[in-house]
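What follows is a short report on a single structure.
Only one protein chain is missing from this complex, and each of the others stays in its spot.
Take a look at chain A:
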């Protein structure tokens, strides 16, 4: 397989890079100064793309690689891949579901606790020496608070399972009600936001779910409500979110993703009721290795004519 060209879109994992290097002819997209020239030149050898949450394969790139057979994403989210176009052109797509479910759900709960109990602010307080001058303020209890989840897939269910251990009543919104679910269903996001204190975004990013968290939803969540985003930045109308937080119209937010990563609105930096993370949802050694193994596994399966491990298209 050493002659098979694989185009890696951006740095994502040294381990994955090494493994791809060993097995295929690896092209590193981010190292090419003249990207369009490079693509034209190498189009004949590139048969696979490896993308992630930041960079995938749009129609333009797909069109310029006539020998492209498969796009293997180092992520579970597929918003950077033109899935419809891949299907049309007979290009396979794989992602990394299941292996990262627990880590992302763990992080959602970690964000809830860090936001409600102001754990990061407390840590800053101690490190700055302020504790010797006075006590930190009262914070907000998590156990027993109502949690609303947008998207009840693998990750949404894992978040619900964990929140239940804290005695939290769970409700959810999905495109259609899940008949087997024991949780309370709301047919629209505003009703969900009006009836929960902590709202967690755990659905895929599509045309329909872009800015699913808008001004109306933020208002419904209110000054005692907290928004947790472990989905994609564009799920949230970010300027609306920022002004709601700065003006105190929303109680708090725990955010792992942003509209223009790695840019994060600086107006949030001074707020104690906000936790800001650099897209670390699946960021553990164990999980990233498992994700890399899945990418390699899918590519090998494809080029050996075997069924894909985790096919999407």
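Rule of thumb we're sticking to: a residue touches a chain if its C-beta (ideal position, glycine included) is under 8 Å from a C-beta of that chain, and two chains touch if they have at least 3 such contacts; residues count from 1.
Note that contacts and distances are computed from a predicted model.
Per its UniProt entry, the chain excluded from the display bears the name "Glyoxylate/hydroxypyruvate reductase HPR3-like", taken from "Mitotic spindle assembly checkpoint protein MAD2B isoform X1", "3-ketoacyl-CoA synthase", "Elongator complex protein 6" or "Glyoxylate/hydroxypyruvate reductase HPR3-like". Between the chain not shown and the residues A:19, A:103 or A:238, the one that touches is A:103.
Residue-wise, the contact with the chain that is not shown comes from A:144, picked out of A:144, A:223 or A:248. Between the chain not shown and the residues A:199, A:275 or A:312, the one that touches is A:275. Of the residues in chain A, those that touch the hidden partner chain are 11, 102-103, 106-107, 109-111, 113-114, 117, 119-120, 122-127, 131-132, 135-144, 161-162, 164-167, 261-264, 269, 275-278, 280, 283-288.
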